[in-house]
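Just dropping this structure here.
In this view, the complex is presented without one of its protein chains, the others remaining in place.
Then we have subunit A:
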Amino acid sequence: MSNVVLKDVHKQYQHTKVLTGIDMNIEDGEFVTLLGPSGCGKSTILRILSGLTDATGGTVMIDGKDMKNTPPKNRKVGMVFQSYALFPNMTVYENVAFGLKMHKKPVNEVAERVGRMLELVGLQEKKGAYPHELSGGQQQRVALARSLVVRPKVLLLDEPLSALDAQIRKHLQVELRTIQRELNMTMILVTHDQEEAMSVSDRIFVMNNGKIAQAGTPSEIYTQPKTEFVANFIGRYNVFSKEQLEKLFGTNIAISAHKYAIRPESIHLQSRVSSYPLRALAGDSVMNGNVIRTTFHAGDKSFTAEQLHHRASAFERGTEYQLFVEPEDVIALS
């Protein structure tokens, strides 16, 4: 339960710059997500936080204390790995008890705390099993319990759920969030799955190419993407250049920007006084849950529009439609 601060953190391997000036400020008890494509440096940030890798430059502070000369074992930072990293020659119980034994806790305290932790993750009956006898989801619960039982100040989770299938993943996301609230623990989750990030976090740091592209609450990130990268990565935003958009609307756009983003669901059929009009040819439609997504073509530019299911069949393939967009739904990107 602590706050975590990164100031201008850099990391370089021989000739490749992996992190270039990372600034993060994470509150006590906050659940934040590092979201970004593979290779953008998410794991590197976690490794630097935990002390497993040294930063090339910058400061890492936990609880207001500079971590520069604190080795991993004294940082009180827990970590859960994508591949679980359970100790193969130890039982579930021994795995979870390992950290407490390393901290020289008395036997009865170890037994009690391990027991309670196994209860929390629902694995009491499996305490005598070896890791290879468990399913992926169960193994990840053991890994979680093993990290939590030593009561770290911060828990780092490096894509802990991405090796699991969709249903178990959803279930564990909810469980993780519940446990986090219950313990009021600061957690930093790394993921490349934007839905996962949206559904569990207090705050999201979107990363690209060794930099933080944008930070904010899920709804801020979703409704006000700042860059083309965030717009593309977070939602299925349509991104236009100024010329493309002015050609499409047949009018000048007041706000001047490099690129513009329009969410698929804000392209509609009803005209209002201030609406920008556009004409486009309907292409294929795809059903996704209760949403129908249609691809439109206008000149050489394609974009998508989404409607709720009950209004479906509105867009017929090969027909030209008159569509509208509200000015406030045109988001200027930098």
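The rule we apply is simple: a residue touches a chain if its C-beta (ideal position, glycine included) is under 8 Å from a C-beta of that chain, and two chains touch if they have at least 3 such contacts; residues count from 1.
The definition used in the following text is that contacts and distances are computed from a predicted model.
A chain of this complex does not appear here, and its UniProt-recorded name among "ABC transporter permease subunit", "Ferredoxin", "3-ketoacyl-(Acyl-carrier-protein) reductase" or "Anaerobic glycerol-3-phosphate dehydrogenase subunit B" is "ABC transporter permease subunit". Of the options A:G29, A:G136, A:G216 or A:G283, the residue whose C-beta touches the omitted chain is A:G136. The missing chain, though absent from the display, is touched by one residue of A:G41, A:G99, A:P160 or A:P218; that residue is A:G99.
Within the whole complex, the absent chain has one touching residue among A:V5, A:M61 or A:V150, and that is A:V150. Only one residue in the set A:N89, A:Q167, A:S219 or A:S274 touches the chain that does not appear here, and it is A:N89.
The missing chain lies against subunit A, touching residues 50, 52, 71-73, 75, 77-79, 81, 83-85, 87-89, 98-99, 102-103, 130-132, 136, 139, 146-147, 150.
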